[in-house]
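In this view, the complex is presented without one of its protein chains, the others remaining in place.
After this line comes chain A, so read on.
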Amino acid sequence: MLIKIAKPSDLHESDVTPESIYLSRRRFMGGMAGLGAGLALSGHVRANEDYSDVPAGDAPTWLREKISDTQWRAITPSNPEKDKIAPFDDASGYNNFFEFGTDKRDPSRHAGSLETQPWSVVVDGEVNNGGRFSLEDFAKPSQFEERIYRLRCVEAWSMVIPWLGIPLAEVIRRADPTSKAKYVRFETLVDPEQMPGQRSSFSIIDWPYVEGLRLDEAMNPLTLLAMGMYGRELPNQNGAPLRLVVPWKYGFKSIKSIVRISLVEEQPVNSWQQIAANEYGFYANVNPQVDHPRWSQATERRLPNSLFNSNTIDTLMFNGYGDEVAELYAGMDLRKHY
């Protein structure tokens, strides 16, 4: 249970939707089902008022139902004044997703046509219970949780984003890893037809984009497999329909548009490590003491900012999630294993 690991530090399990509202929402949903799927698709299932200005997406019915059944505000920042949720337009309009281009506005420009329905995920490697799953079957056994996390990009900017998803640990447990499983390896879709960045002959990334976690990192309760944000499904540019969110690591670890999750014995070589091992490591834990060769990691620009106020704040070790994850690295030299 999350409540067990949540220390007074930076997270608390608060603001869980009171049961009465929760129940009435379910009744509301039941009524909607009676009126037919057409109405349920109208976008009003986002029961959370905060997101009234977020454009409704185009999620399949099963996903809308999962979202409406979310445990809202399961994890929230302990200081919501400091960690204000970024506007949806910024979180969905300014990010890196190199499959769709190198400019931070390219993903929102080019990802619109990505086909995310149907989508299937392969779970394989050192597991007893692998296979290829439709996203719906993959998500079905777990309840969605809303988690508001700080996202710290390796480029020294950050945003606060409310994700919707399921703990990766539950997925791994269901896959039933063998005793040989030591790491988890993730792969993004390869489809040059849909992903212009993959068509470029000047690309430095050797597709598919690959990421990895140590098994205990993957099992940590903070590690999330997200399928939505801002009370709706993920916009394509943010890694639809399935992405990882590892809030104590730099953003590039949180791989997008996942098609394969493999439990493996050897430490995977993640894409950025392969490209520039002196700049990006396997662990990539947020660490204000270890600079990127081209810039300091001691501070970050919290976005959105303005010309008059760069909104620069101190970067926290493990992005402020140290109470939950520091013990994973006990005894390790994090200067060496950056």
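In this section, a contact is a pair of C-beta atoms (placed from the backbone, for glycine too) under 8 Å apart; a residue touches a chain by one contact, two chains touch by 3 or more; residues count from 1.
The rule is simple: contacts and distances are computed from a predicted model.
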TODO: Identify the UniProt protein name of the omitted chain, choosing among "Cytochrome c oxidase assembly protein CtaG", "High-affinity branched-chain amino acid ABC transporter permease LivM", "Protein-methionine-sulfoxide reductase heme-binding subunit MsrQ" or "Acetolactate synthase".
DONE: "Protein-methionine-sulfoxide reductase heme-binding subunit MsrQ"
Task: Touching residue (missing chain; options A:Pro77, A:Gly125, A:Pro167 or A:Gly197) - done: A:Gly197
Task: Positions on chain A contacted by the hidden chain, ascending - done: 86-87, 90, 93-94, 98, 102, 104-105, 157, 159, 197, 200-205, 275, 293-296, 301, 303-307, 310, 312
